[in-house]
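Only one structure is covered here, and it is reproduced in the block below.
All protein chains but one are shown in place.
Labels for the chains are A, B and C, by order of writing; each one numbers its residues from 1.
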Amino acid sequence: MKSQIKRGVSLYSFQEELFLGQLSLEDCVSFAAGIGANGIEILPEQNIASFPNVSDAQIAELHAMLARHGAHFTAYDMFLDTKRRKDRLMSDEEQVESIHRDLILCNRLGIRNMRILIFVRPDILEKCVPMAEKLDVHMGVEVHAPWHLEHAWIQRTIEVADRLNTRHLGILPDMGIFMKHYPPVMRARYERQGARPEVCDFIVDQHEQKVMCEYTIFEVAVKMQGNKAEVAMAESLRHNPYANPKRIYDYAPYFRHIQAKFYEMTEDCRDPALDYDAVIPELVRAGWDGTLSSEYEGNRWIQDVMEVDSREQVRRQHVMFERLIAKAEADLAGAAA
Amino acid sequence: MKSQIKRGVSLYSFQEELFLGQLSLEDCVSFAAGIGANGIEILPEQNIASFPNVSDAQIAELHAMLARHGAHFTAYDMFLDTKRRKDRLMSDEEQVESIHRDLILCNRLGIRNMRILIFVRPDILEKCVPMAEKLDVHMGVEVHAPWHLEHAWIQRTIEVADRLNTRHLGILPDMGIFMKHYPPVMRARYERQGARPEVCDFIVDQHEQKVMCEYTIFEVAVKMQGNKAEVAMAESLRHNPYANPKRIYDYAPYFRHIQAKFYEMTEDCRDPALDYDAVIPELVRAGWDGTLSSEYEGNRWIQDVMEVDSREQVRRQHVMFERLIAKAEADLAGAAA
Amino acid sequence: MFDKYTIDPASLANVGPADAPTGFAFTTKLGYYRGLGLSMVEDLKVSLDGEAFPREAITFDDGNGALSLDEMETAYDRRWVFGAPATVTVALPGGFPAGEHKLALQQRLRISYMPFPSFNNDEKVVSL
Partner (left out) sequence: MFDKYTIDPASLANVGPADAPTGFAFTTKLGYYRGLGLSMVEDLKVSLDGEAFPREAITFDDGNGALSLDEMETAYDRRWVFGAPATVTVALPGGFPAGEHKLALQQRLRISYMPFPSFNNDEKVVSL
């Protein structure tokens, strides 16, 4: 069975080089298309200087640029500045208005998937469903660690989607929720900041065993009297639980796009931390046909000691995707035969 | 469809009266049998003074006492004192030995379900499976809040059970994991301790919305500069997430006994906090035939202002069980017709 | 969970010769929902009007023989049964002082499945 999974890249992946002016938007798109990841996820607030006042001419330019490389947009990452004013939060009406603004720009950019920040309230999203339906944009709440697919906050959005029987509200999983092993790049940075190797070993082992993070934090902070870097490393566990990859199969009808978060790919194109080995087969089994969109977030863990090469990291991830998708297809065909 | 769910009571429910000597063990059993909850869950370390050296004569007495009331044992709550010695933790061998001791006593008591404390390591349990199989005792790891059925720590036990293909290792869910609403008895005690009503309102509302607890704790502790009782109440959210009740259906093959935790039943026999309304239909739908074993834990929240009446609380819960089971049966029959 | 019940005020009595008491005693129950091996009772802190007695002044007897708190730490074969009163004796020449005093007890327990000790605190105004 040939899977219909598509591959792409979020421009978030190239934030280091984009920030430093080492790569242009077109460089990123050209590179992505070159590795077969021609679905481009855009963060207008990062990648379009004129945001939110984007002209038709600019949009035409963007589309022409994509066309030059055989690429296309897959998803639009929205933000919602509820604290824009210091004196008060945005009212509900202002929040809906801000999301409408993004839905409209998303539609003008020809994009049908919008990443919704996880903190946006389900009742606000409910109010945006009519506009999303009209513009045919799927609003996917980003399921980001330490939340997980089964978290009650996420279930509230699922409930709204079910109740409205709409295909324009759902989720958008960030694969950071499937952290099976503690990322070596994170550990290494905490070590450079002064965490002792034996304490790092302990924290990594506790994570490996899936011990409730609060226990580990207590052990490190109180019993071991850990230093600042050690306590910070232990506290990082709070943000990085390991969700059950099997659930990605169950919720597949609720998402059309995945942020394929990663922190580091090894030279032999393996992810030492996130459980893509378990996730990809579930996606293939579900017959899912959305886009796996690379979201490299390793730059901040290594920039203190080395040059960041986001392109090489993304390239390795896509080698892994091709390998794992092919394997899952073969396994599924084998099981069916 | 007539469900096969059985009803029972854990002696844990009567801890207040047992501690104070207001009820004897037989009083508890007699009461439980009187409300049709004739499956008795025992905590030998609470209820048998001679533990762990329980004689055959004592066991015969216990059985005779149960027989007098038409009751029987359903489950055995084990403990594991890994920190028995101050100078070191129990070795793996000592842990296995302690669990063997409990398995043997469990078997001598004629009990086929053993509650395993959640902190017991899966690899230790794996070593105990042969003995559990020999004695035909199901070892069920208590899935207690803030863990939940999908938590990676719990999944490790499920994996061991699957790998060994054994029916003698699994889980034992504590219904505290399904806290849909914040318990009024908890709120009330924090108010008596000095929490201001408006801050309590905020915390309850955040819980109701299923906001990630760390945000609420931060708001109360830092932004509102909450007092000690308020911060303690906010921190209580960390221990009381709301797990998805639908999952109880999926994991039904892995458990044979349920600790039906509750903090308070209203006069009209409703649980204002835990989502039995959603859980019971899943159990009925799964055709589950284990025991719903009352675990009343409200005493510690009210004993500062009123007499605890554990029997009345348990009675109300069983009225609710009968109502919800009958309704679920009728709904399922209606759906099938 | 049973903090408020852990001092039995009616049990207060002096010990030693009536005319020259060597201390006082009262009964207490383990404030936990199950029994516990004595080696896991890390401390029984007694204070009078806010003044704590030294650890050496305390002895414990569950009916099976008196132990110092240090001896308790290795009493691996003895258990404090759930709901069972035990006697705490405090060495204090002259015995319990006349009149009403605030008697406080803190039980510190080492519970294997909890990362931090479990404390049970009680405080009652008592007199002989």
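Throughout what follows, a contact is a pair of C-beta atoms (placed from the backbone, for glycine too) under 8 Å apart; a residue touches a chain by one contact, two chains touch by 3 or more.
Just so you know, these numbers come straight off a predicted model, no measurement behind them.
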Practice item. Specify the shown partners of the omitted chain in the complete complex. Key: A, B
Review point. Thinking of the whole complex, not just what is shown, which of A:46, A:236 or A:259 touches the missing chain?
Key: A:46
**Study point:** Contact partner of the left-out chain, one of A:15, A:236 or A:259
**Key:** A:15
Point to revise | Touch criterion as defined above, residue of A:246, A:270 or A:300 at the omitted chain | key: A:300
Point to revise | Identified contact with the non-displayed chain, of A:68, A:85, A:101 or A:134 | key: A:85
Study note, to complete from the structure: Note that subunit B touches the absent chain at residues 215, 218-219, 222-223
Revision key, fill the gap. Note that subunit A touches the chain not displayed via residues 12, 15, 18-21, 43, 45-47, 49, 51, 79-86, 117-119, 299-300, 303-304
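Here, only the chains that are shown with their structure count from here on.
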Review point. Roughly how far is subunit B from subunit C, going centre to centre by Cα mean, in whole Å?
Key: 31
Review point. Could you state the distance in Å from the CA-based centre of subunit A to that of subunit B?
Key: 37
